[in-house]
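Complex shown without one protein chain; remaining protein chains in place.
Per-chain residue numbering starts at 1, and chain names A, B and C are given in the order in which the chains are listed.
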Amino acid sequence: MFKKILVANRSEIACRIIRACKEMDIKTVAVYSEADSSALHVQLADEAVYIGPPPALQSYLNMDAIIKAAKTTKSEAIHPGYGFLAENHEFNQKVKDAGLIFIGPNPVPMKLLGSKVASRVAMIKAGVPVIPGMKSSSKDFAEFEKTANEMGYPVLIKASAGGGGKGMRVVHKKEELKSAVEAAMRESLSAFGSDEVYLEKYIESPRHVEFQVAADNFGNVVYLFERECSIQRRHQKIIEETPSPVMTPELQKKMGETAIKVIKTANYNNIGTVEFLVDKNRNFYFLEVNARIQVEHPVTEMTTGVDLAKLQIHIASGEKLPFRQEDLRQNGHAIECRIYAEDAYSNFMPSSGKILYLKVPLGSGVRYDSGIYQGAEVPVFYDPVLAKLIVWGADREEARKKMLLALKENVILGVKTSIGFMLKCLEHPEFIRGNTFTNFIEKNIKIEKDAEGKLLNYAFLGSAMHHNDNKKNSKTFTAASGEMPTPWQTIGSWEICTGRQIGKGN
Amino acid sequence: MFKKILVANRSEIACRIIRACKEMDIKTVAVYSEADSSALHVQLADEAVYIGPPPALQSYLNMDAIIKAAKTTKSEAIHPGYGFLAENHEFNQKVKDAGLIFIGPNPVPMKLLGSKVASRVAMIKAGVPVIPGMKSSSKDFAEFEKTANEMGYPVLIKASAGGGGKGMRVVHKKEELKSAVEAAMRESLSAFGSDEVYLEKYIESPRHVEFQVAADNFGNVVYLFERECSIQRRHQKIIEETPSPVMTPELQKKMGETAIKVIKTANYNNIGTVEFLVDKNRNFYFLEVNARIQVEHPVTEMTTGVDLAKLQIHIASGEKLPFRQEDLRQNGHAIECRIYAEDAYSNFMPSSGKILYLKVPLGSGVRYDSGIYQGAEVPVFYDPVLAKLIVWGADREEARKKMLLALKENVILGVKTSIGFMLKCLEHPEFIRGNTFTNFIEKNIKIEKDAEGKLLNYAFLGSAMHHNDNKKNSKTFTAASGEMPTPWQTIGSWEICTGRQIGKGN
Amino acid sequence: MQLKYRNTHYDVRVEPDGEDYILTVNGEKQKFTAKRNGTNLISISNDNVKTNVYVAEDDSRFYVNIDGDGFTFEKSREEETSYGEEAKMSSDKDIIKPPMPGSIVKVLVKKGQKVEEGEGLIIIEAMKMETTLYSSIPGIVTEVNVSAGEQVDSDKVLLIVEKEK
Partner (left out) sequence: MQLKYRNTHYDVRVEPDGEDYILTVNGEKQKFTAKRNGTNLISISNDNVKTNVYVAEDDSRFYVNIDGDGFTFEKSREEETSYGEEAKMSSDKDIIKPPMPGSIVKVLVKKGQKVEEGEGLIIIEAMKMETTLYSSIPGIVTEVNVSAGEQVDSDKVLLIVEKEK
């Protein structure tokens, strides 16, 4: 087993991996940008190496700086987490070339699966069902226009290297196509360093159902059941659960075995996720493989008892899978909510600032994978994830009730969060019924704040009482708050109109 | 189902029960003494009723005030938690007489089992193995002396109404007997309102193994497997785990079925715990039944998936058990550490004060049942439990590693805690081997602080840097800290010699 | 004190009244039973039902959480109490500032250009997401202070749109 691992990531997933290493008696090295010098993952790791200025391209995407940090600290392996360089096959290869272990799949399957287009082609050949669309990415706009015209609108523009909704645009009308392709290319370039985008048929109101798989270096492959991740905003998952409300034992077996076929076709090793769309008739289409640990991996952990972060490390160190398919069982129900710093009422605009107060939700069956602490700064440079709240219940309704309570107990002051918005989702009758489709939010959730006369008065009263107590208790307070505001703080306001943007506010 | 429940307790267990109720859409009423007006359970409940001055006898043991609070708030049931009035059959009866539901067993089995002596007699009759000793409590010292002389020393004095090591004394020599009996009577009177104590043979180096049971009001009884609670200090459990390292499927079945026999003999209903001593040859002896939810119930919840607090409420509301014996399974391994405000290096002297800083341990498989928050006062009037840290792992070693990490991550500043001491226990080779006997601490753990030159310098450096930053940042600091200390704060010191007390520092 | 919430100004005052508190919002009085219940927690009771209001403040804002519902109140300057004046100003003039530090992707308009209400003015990227800022009034672009690729802070005035007089 490795003696020391460098974790090439930040926030909650870096903390998650560092904790897994600590439990395995593996020393950990964090890397950090200038914006993260006091971040939680830096606090937690045994060592921490500065790798560059705040912009990700100069720090968390800086391959050479990261590999150098690993060599300098005598790390034997690099865990990439998710996002950043996690699915970058060049980085993967560079790590190998530097004589280090990359904790993830080999570069070849990663490269194949990293291209949505190439993997589509391979899967079609292997007999895996896929969504109709362009065979490859293109920079020729005419090709987009042609395919869209042939299949009919709506169509979906996707970044070939993409994930998490970045570089993705739904296009309903011919006139919107050009600006959507351009925006997707820009976003993809900025997020993944590649502007390759392509187009496919947009399937309306599907479910997003994915299968967790694990493959060792000896050809053994298992699936650890599904996760339903249909609740999305801006095409990014925000609420995930397992089992999927739509799942039946037959469908589960069929999809699980298809997932294994995908993995074997790609000659994939280590853990990964095979994503499918499921339509209203329970037909399923292969979407892509996420060649890394997923944001939503904890719901699988809570229901199977398998620690996926540790499993990644065991596999990467050359161990065989410790179980066979028949040893694995789903137990109870788990739900995850991603707590983002964002304003649900302003088109999910990211929010940054200082965490002035943090109350971690507690209780039985509650897990909080956090990247923040009270006093921490939420920088503007990265994905605004603050934490993930995961609950386990004996059944879906128990888990849902637990999540409602835990969300209410998770108080975060200083930045706007998606907590109130997610409460609305979880309380909606369609969610309770399990009618979770990818257009759930668009269809069911009013993106407006309710009239809240009573609560507003309570909020005023609380603010005024708090302010008066602060004044009393601190002689420095008046000085601090008495700073002259700039004229711009008080005059005028900026506005963001929702509903006219390509993302359509969902 | 009930619409509103009053929780007649405080700290972590009150919070635990309130959360269970919230998940069941049951409104909750907290009660609080003057010392607890800002306590966590008061924050959490929907309503809170003041019931008296800080001393427990005038508040949390004040039956009439509590029943009145339940009537006033139109509560339908009272949940007593553990400790305080939880096993007081008079209170149980009074609650019934007031037309309310007591969430626990009926008064008759509670009365029987509440008397350690009467229950011994009943169990002997039913063929359940028990430890030899006095048949009943007594105020006649001669009787203690006579039984002790007959059986030979060491002997154990126990409070008939006792629990948690209160009113319990091991006596090794004849000369110590009288003062031990007196002290036990005083402690029992103060803790349980009864000075009934008795004597039994002291079994050396046993394991404390208990079985969780559940019985509905229709005669259905199941056991939810065992908990090993051998790691004790001052005869109070501090580390608990399940499964027990000593357990075999055969022994588990035999003890489980004996537990069911005990419950049926007592005509017991609702959840309860049957405690056994297991000697080195795996003989087991019935000790007593805890007719309430246990402090250590979470380890059973983590391994069976059954929510015991909710189950109590379901049974009390007249529902049948939702499972049969064959539906229940143990899954993985769970360990609990009780985080007390106490100084392990001064004979486990309770510590009180203000929680100046709290860092809740997080991560996969970590549960924190807490009664505190940053800024909370830990009053001197009650049991000094701050929180319970529970972890789940696929096996014992994974759980142990997780606990080590979580204990280190659980930073509590402002009161002394048992965290460092418990780390020593969990790191000890005998713990790793599963050699957990009730004399584990006495035998294995040096109750002295190690020489810690490097750490001490780190602590000095941290203190000085923190102090300097505080000075810089707060103009009020100097004024606040510049208050004239009383002469007693600076002159002289008090000393507590350990090792000479009857409890012998274990 | 003066608070701004969703573009509306509120004059908020609170005074103790025995064990209770009188809240005055824009002159209207209401009485509440409330107590501080922890560093950042005020518990308000109504018909014996307790509501927990968590509050924190920094120099410019109050942050409030009530059972998962978040409120952010801007602190207004105490001197600036003449609402009418300001309201007039803000409806005559739209000063575009970024919601947070970020980088300018594209400026969609030029100085002197006429724009409609709701017309896109500028695209900004922050936290890896592109967002378009729109004009809240019809008018003329009177100032453009940035160009594509520029890093900007949240108090930077990017653009000003003014109503034609």
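By our rule, a residue touches a chain if its C-beta (ideal position, glycine included) is under 8 Å from a C-beta of that chain, and two chains touch if they have at least 3 such contacts.
Remember, predicted model here, so these are calculated numbers, not experimental data.
Peer 1: I'd like to know which visible chains would be in contact with the absent chain if the whole complex were considered.
Peer 2: A, B
Peer 1: Looking at A:T73, A:N106, A:T242 or A:T436, which residue reaches the missing chain?
Peer 2: Result: among the candidates, A:T73 touches the missing chain.
Peer 1: Touching the left-out chain: which of B:P245, B:G332, B:P350 or B:G434?
Peer 2: B:P350
Peer 1: Using the definition of touch stated at the top, determine which of B:E23, B:E200, B:E228 or B:D383 touches the missing chain.
Peer 2: Looking across B:E23, B:E200, B:E228 or B:D383, the contact with the absent chain belongs to B:D383.
Peer 1: Mind pulling the chain A residues that touch the left-out chain?
Peer 2: These residues touch the chain not displayed: 38, 42-43, 45-48, 73, 373-376.
Peer 1: Can you list, in ascending order, the chain B residues touching the missing chain?
Peer 2: These residues of chain B touch the chain that is not shown: 166, 183, 186-187, 190-191, 234, 346-347, 349-352, 354, 356-357, 359, 380-384, 407-408, 410-414, 416-417, 419-420, 423, 449, 452, 455-470, 480-481, 483, 485-486, 488-497, 500-501.
The criterion applied here is as follows: only the chains that are shown with their structure count from here on.
Peer 1: Chain contact graph: line, ring, star, complete or other?
Peer 2: Here the contact pattern is complete, since every chain touches every other one.
Peer 1: Please identify the chain with the largest separation between its CA centroid and the CA centroid of chain A.
Peer 2: B
Peer 1: If you average the Cα atoms of chain B and of chain C to get two centres, how far apart are those centres in Å?
Peer 2: Once rounded, the distance between the two centres reads 50 Å.
Peer 1: Roughly how far is chain A from chain C, going centre to centre by Cα mean, in whole Å?
Peer 2: 29
Peer 1: Taking the mean of the CA coordinates per chain, how far is chain A from chain B in Å?
Peer 2: About 40 Å separates the centre of chain A from that of chain B.
Peer 1: Which positions in chain B are in touch with at least two other chains?
Peer 2: Expected reply: 373-374.
Peer 1: Going by the touch rule set out above, which residues of chain C reach two or more other chains?
Peer 2: 36, 39
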